[in-house]
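Only one protein chain is missing; all other protein chains are in place.
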Amino acid sequence: MAQKPLDILNGALNSPVLVKLKGGREFRGELQGYDVHMNLVLAKAEELKDGTEAKKMGTVIVRGDNVVYISP
Amino acid sequence: MAQKPLDILNGALNSPVLVKLKGGREFRGELQGYDVHMNLVLAKAEELKDGTEAKKMGTVIVRGDNVVYISP
Amino acid sequence: MAQKPLDILNGALNSPVLVKLKGGREFRGELQGYDVHMNLVLAKAEELKDGTEAKKMGTVIVRGDNVVYISP
Amino acid sequence: MAQKPLDILNGALNSPVLVKLKGGREFRGELQGYDVHMNLVLAKAEELKDGTEAKKMGTVIVRGDNVVYISP
Amino acid sequence: MAQKPLDILNGALNSPVLVKLKGGREFRGELQGYDVHMNLVLAKAEELKDGTEAKKMGTVIVRGDNVVYISP
Amino acid sequence: MAQKPLDILNGALNSPVLVKLKGGREFRGELQGYDVHMNLVLAKAEELKDGTEAKKMGTVIVRGDNVVYISP
Partner (left out) sequence: MAQKPLDILNGALNSPVLVKLKGGREFRGELQGYDVHMNLVLAKAEELKDGTEAKKMGTVIVRGDNVVYISP
């Protein structure tokens, strides 16, 4: 049976996710919310450079149109 | 008779697909879900570099606007 | 009398088409389906480089927003 | 009195038009159809390079979002 | 009192306008029509290079998403 | 209490604003109108280069999708 992408996002709530953005930016954080545009709320977010932690950001609201993929 | 692109996607559920993204990124994985925006859920996803496996990713939710083509 | 672009696409079903994508990518294949976004299903698709065949792809679902033009 | 752009397109049906696309591509052909997205059908289309004929294409369906301008 | 941008366009009908497009292209012509997408019809259009006349184009239908600004 | 961005624009009517566009273009002028797309009408507009006045433009209709920010 097919699983809707937003259902998978819903199942990842309160869990750590990796978010890859257009332009190469990458965040790791705890998924606290999302909406139909794939706008995301990440808590305890860290921006990564080359796969290693670059900057602790606290809470981050990512605008969905920047998202390439999300990996729970 | 015409086949709608989303019907073909539906027929590819639970099967391996190759997904080419804008900017050259490429994934191989098992198609577990999709929606009308061509947002995709891939399980056992691998990101490919030059056609060879680069990184095992587990489950990946791809935002549809990044997709160039999907090959079941 | 005007012909709607999608009617022309409909008339090309099950026939070979050339599809030019943004970024220079080019496919040749048999048009098996389409929808209002110009998402396309190509069977026996071949990706072309410099007008010559580069890679046999089987079935390919092209997301419509990548399309520059389609030539039946 | 104002003329709607699509009315002008309608008046150009079955006449030769020049179509300039984003990225510098240019077509000349007979306008056989269009829709509200400015998707176009050109018959006897020729792709131009530097204003001179480069390639005879037959019928071409241009996706409207590539269009910069159309000159009847 | 606020004036809607399309009302200003309407007031410029049959008058000369300067139209700046994304990518640096620039037209001067008589505004003969427009629609809600800012698709434009220019009559006696001239394409400008560096502010000087480069090419007489006759009637030109500009797709609105290319427009940066219009100056009546 | 939250203020809607368009309400702030409304409060800036008939006052000078600075408008920054994608691609680095910058206008200063009197805000005479706007709509929900952030299409703007500027009167007595001046295009700025490096923060200094470059060209007097009179009235300018800016298509909203070019806007980065507006500062009243």
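In this document, chain identifiers A, B, C, D, E and F correspond to the written order of the chains, with residue numbering beginning at 1 in each.
As a convention for this text, a contact is a pair of C-beta atoms (placed from the backbone, for glycine too) under 8 Å apart; a residue touches a chain by one contact, two chains touch by 3 or more.
Nothing here was measured: the structure is a model prediction, and the numbers come from that model.
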Query: So which bits of chain A touch the chain we can't see?
result: 10, 13, 21, 23, 25, 27, 32-35, 39-41, 45, 57-63, 65-66
Field: Absent chain, residues of chain F that touch it
entry: 1-9, 22, 38, 64-65, 67-72
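By our rule, only the chains that are shown with their structure count from here on.
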Message: Could you classify the chain C-chain D contact as same or different, where same means more than half of all interface residue numbers appear on both copies?
response: different
Message: From the mean C-alpha coordinate of chain A to that of chain F, what's the distance rounded to whole Å?
response: 33
Query: How many Å are there between the centre of chain C and the centre of chain F, using C-alpha atoms for each centre?
result: 42
Message: Need the CA-centroid distance for the pair chain D / chain E, whole Å please.
response: 19
- prompt: Going by the touch rule set out above, which residues of chain E reach two or more other chains?
  reply: 65
- request: Make each chain a node and each touching pair an edge, then name the shape: line, ring, star, complete, other.
  value: line
Field: Those chain pairs that satisfy the touch definition
entry: A-B, B-C, C-D, D-E, E-F
